[in-house]
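Of the protein chains in this complex, all but one are displayed in their positions.
Here is chain A:
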């Protein structure tokens, strides 16, 4: 099952439309480093911190002119909703809470705001991380 998930994620990376951001090259070294870390925990240097099944690792990537977050890897409760992640990003990038923020999975679909992260992670994580792309305008309408 995990192999199939890996295939899905590799394919989606191959199919990914070119990210329109100037800074995209800067994000790759960090990405390849984390994807090489197959056995270590991407968010903690302490080996005592086992993967808590109640939490999931997410990686936030920007699209377009959305500000880049300095810290992009987070460990979050499975029960948190997509709307919580959107609010969290908006606070972090100092965006007004009334402004739109779109979150995408697989660079293709936007889960309903009341979807819990756990479900999305179980189905769409790659190498133990769920990649979410955020954008201030609709990117994949």
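The working rule: a contact is a pair of C-beta atoms (placed from the backbone, for glycine too) under 8 Å apart; a residue touches a chain by one contact, two chains touch by 3 or more; residues count from 1.
In this section, contacts and distances are computed from a predicted model.
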Given that one chain of this complex has been left out, which of "RALBP1 associated Eps domain containing 2", "Autophagy protein 5", "N-alpha-acetyltransferase 50" or "Gamma-secretase subunit APH-1" is its protein name according to UniProt? "Autophagy protein 5"
If the hidden chain were put back, which residues of chain A would touch it? 1, 4-5, 7-8, 11-12, 15, 79, 105-106, 108-114, 116, 119-120, 122-124, 138, 140-141
